[in-house]
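For reference, the structure I am asking about is given below.
All protein chains but one are shown at their positions in the complex.
By letter and in written order, the chains are A, B and C; residue numbering begins at 1 in each of them.
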Amino acid sequence: MLKTCAGLHVVAQTPFRADGAVDFDSIDTLSAFYYRHGAQGLLVLGVSGEAQMLTPDEAVAVAARFVAASGDRRIVAGVSSPSLAVLESVTRDVMSEGADGVMICPPGHVRTDEEIIGYFGAVFDRIGDVPVVLQDFPAASGVKMSVPLIGRLLERFPAIEVIKEEDFPSPPKIGRLRAEMPRPVRILTGNNGMYLPQELERGADGPMAGFSYPEMLSGVYDLMQRDDRAGAHDLFNRYLPLLRYEAQGKWGIAIRKEMMRRRGALDCAILRQPAPALGEADLAELDFLVGRMDLPD
Amino acid sequence: MLKTCAGLHVVAQTPFRADGAVDFDSIDTLSAFYYRHGAQGLLVLGVSGEAQMLTPDEAVAVAARFVAASGDRRIVAGVSSPSLAVLESVTRDVMSEGADGVMICPPGHVRTDEEIIGYFGAVFDRIGDVPVVLQDFPAASGVKMSVPLIGRLLERFPAIEVIKEEDFPSPPKIGRLRAEMPRPVRILTGNNGMYLPQELERGADGPMAGFSYPEMLSGVYDLMQRDDRAGAHDLFNRYLPLLRYEAQGKWGIAIRKEMMRRRGALDCAILRQPAPALGEADLAELDFLVGRMDLPD
Amino acid sequence: MLKTCAGLHVVAQTPFRADGAVDFDSIDTLSAFYYRHGAQGLLVLGVSGEAQMLTPDEAVAVAARFVAASGDRRIVAGVSSPSLAVLESVTRDVMSEGADGVMICPPGHVRTDEEIIGYFGAVFDRIGDVPVVLQDFPAASGVKMSVPLIGRLLERFPAIEVIKEEDFPSPPKIGRLRAEMPRPVRILTGNNGMYLPQELERGADGPMAGFSYPEMLSGVYDLMQRDDRAGAHDLFNRYLPLLRYEAQGKWGIAIRKEMMRRRGALDCAILRQPAPALGEADLAELDFLVGRMDLPD
Partner (left out) sequence: MLKTCAGLHVVAQTPFRADGAVDFDSIDTLSAFYYRHGAQGLLVLGVSGEAQMLTPDEAVAVAARFVAASGDRRIVAGVSSPSLAVLESVTRDVMSEGADGVMICPPGHVRTDEEIIGYFGAVFDRIGDVPVVLQDFPAASGVKMSVPLIGRLLERFPAIEVIKEEDFPSPPKIGRLRAEMPRPVRILTGNNGMYLPQELERGADGPMAGFSYPEMLSGVYDLMQRDDRAGAHDLFNRYLPLLRYEAQGKWGIAIRKEMMRRRGALDCAILRQPAPALGEADLAELDFLVGRMDLPD
């Protein structure tokens, strides 16, 4: 099922209540919001989903609730961990809760091509043939994977069905991946969608990113599918001021959650602490920015 | 003179010929281009000026040529180096060539507040009271400087006259700097100008960034000065698709140089090797992007 | 109770069976071995205890078994985690199992003095007044803490009762800590005990390290207590060839476990996979080294 994925897969937020507890009810409204705006599936427990703020038990419960709300869409769960034991147990649990696959990024101490291949060997020894999204995200992980190395990983590990490509710059790397991979593989993109039109033009199969207006991400993909390149760029450019504004790390996630709260997607915009909180100046800045953009809702 | 700087200070490219030699003649056309489009001064020998590809002797010669072409504008030279001996000798040489000051970012091995203060103590012991731009750019340097630490540096080292603020996210940090600094200091911004309107609204004194359309950077600054905030945002947003496209690290610099070549600012778009080179797919992508933007020239 | 700790606190290994499961029975023999050779307490779930290879549930079970075998000795549990939620839940669980305190090292993304103070503020908001060993170990954590910063942490957080000092070089840093701390605090040392005589001479209260001959670590401490400095150095130097040989990262842990297996302290020398395994050449090298050392047992 992952093997044929295409289109928008949203990197989902994790909603919290004001007291810091996971807000499971908001997972349902959030899911409905994502699907209403074109998501074909979700990546849950990602970095911008604050996965690192959850215990393993909470992480599995969050994934389970997203699965329950998914209907027939795909749910991929991020399970990267410096601990293989945690990776293995969370993978087993989210798969038994009904996830369609897991996303894995190697931990920072794994460095050479030989070590990276050895790491995935150890991973697949433990998790078996669970479908895997390979995340290539050196800015967050510290691990650089060259195009030839990714090719070797694909040859050796058939369970890798998707590459989430967010190395930098992404457009030429996606071009090389499309030209040099030894077998068919889906490529989804990340980096907050900041280079989405170019990434799709280079051969990506869809965005796997978060944005408070997911209809832009799915809309750009659809227009590109219909060969309306100009329309895709126009739609993208219209939202770019806010897209760029949300692309400011964890502080940008606070912005995104606030925007999604305003749109009714979740109840409470708070991030689990410690985390940035928006002050008056931040909210006023956001108001002005958004006020000029003539956005839907 | 640095003490009162405001407005656009362009992070200048270093032009090379096809054989890799520094193209000194293009420094003159490039300077004219920057000043024609609103630059009040230049930051030469920055990271995106490929300073790390020059020998110290070449670096000084490049700075000298920019000074010769500067008329009465300010020239600040980047002198950061893992070697204090090199920092000292390049500083002495560029100042005697007529630079107005130097920009310094601490090297990556300098980590704690105590070490950072000690590092600048050693720097100023060597270079004396040369006017300094303190560069706060952790994504490139690996050195994080908190707002209280920057305040302590300002208290202790009166030669620091400007902060180039490009930590991430920059708007709230600039807000805090404006509120908490112990003495007046100029704040210029970086990060490829990607957050310029917000940074100016938070109190920055101007952009210190590179872009192939510097008239946008100076124009946004001027509109903000005239309190035309809406106009500033409109101008910024119009160029944002290209601004974002150039904000892709060293590959983005290749794009920027190609755009500047097309505009007649320099003769040859090549970066000193080893460096990314643009292929057909890259140029076609750029053509399409720019073609839709209705840009001047 | 931590407040008055002194003498040897062994960084305990975690024993595994050949199939990779935790070998709980060997925890009992291992504990007896440590206490028989002079340990006043243990640090369990440390880096060289392979804590990163355990799930949170396994970690708590391991700590509980060490507590059960501890009699009236101190058990400190390492709870450092990139996830505050995991840190909080493991801390709660190991304390309710009877641990005497926890050891915390800030995660690598926490960098400036301000961030480090903020991090511990968030930690203590969650865990309350649990006694804490502050681990200063930049080679492993990536976080540098200056002496003045450690002083500020002690002032602000009374629950910090011990510093595990393993910055590099440790002797002058321990000297500064002894001179500059704002309140009494115990200092234990690490770095595989490689600088133990010097660290004790500078004012450390004992080793918190691992070695297959813990009687050397406790013996050096005892001799120093009795002002027999020459005797302490002689004892240390006698074991130094092996001490140094075990000080080779995770591969050194494999050596240490093999030595401890030979001494009957645990059943199986294996590390949880993936991990280095010793080959014939390694074992022959170890045999020759140890054969020349005239060691007890």
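Everything that follows uses one rule, which is that a residue touches a chain if its C-beta (ideal position, glycine included) is under 8 Å from a C-beta of that chain, and two chains touch if they have at least 3 such contacts.
What you are looking at is a predicted structure, and each value in this text was computed from that prediction instead of being measured.
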Q | Sole residue of C:92, C:152 or C:244 that reaches the chain not shown, by the stated touch rule | A | C:244
Q) Looking at A:62, A:76, A:90 or A:145, which makes contact with the chain not pictured? A) A:145
Q.
If I consider the whole complex, including the chain that's not displayed, which of B:86, B:181, B:268 or B:290 touches that chain?
A. B:86
Q) Pick from C:20, C:38, C:151 or C:175: which residue touches the chain that isn't shown? A) C:175
Q. On chain A, what residues meet the omitted chain?
A. 111-115, 138, 144-149
Q) Residues on chain C that touch the omitted chain in the whole complex? A) 168-169, 171-172, 175, 194-195, 198, 201-202, 229-230, 233-234, 236-237, 240-241, 244-245, 248-249, 251-252, 276, 279, 281-282, 285, 288-289, 292
Q | Where the unshown chain meets chain B, residue by residue | A | 52-56, 58, 82-86, 89, 118-119, 121-122, 272-274
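By definition in this document, only the chains that are shown with their structure count from here on.
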Q. For the sequence-identical pair chain B and chain C, what is the superposition rotation angle on Cα atoms, to the nearest 5 degrees?
A. 180
Q: Just grab the chain with the largest centre-to-centre distance to chain C, centres being mean Cα coordinates.
A: B
Q.
Counting only Cα atoms for the centres, state how far chain A is from chain C in Å.
A. 38
Q. How many Å are there between the centre of chain B and the centre of chain C, using C-alpha atoms for each centre?
A. 46
Q) Once you find the CA centre of chain A and the CA centre of chain B, what distance in Å lies between them? A) 32
**Q.** Junction residues of chain A - those touching two or more other chains
**A.** none
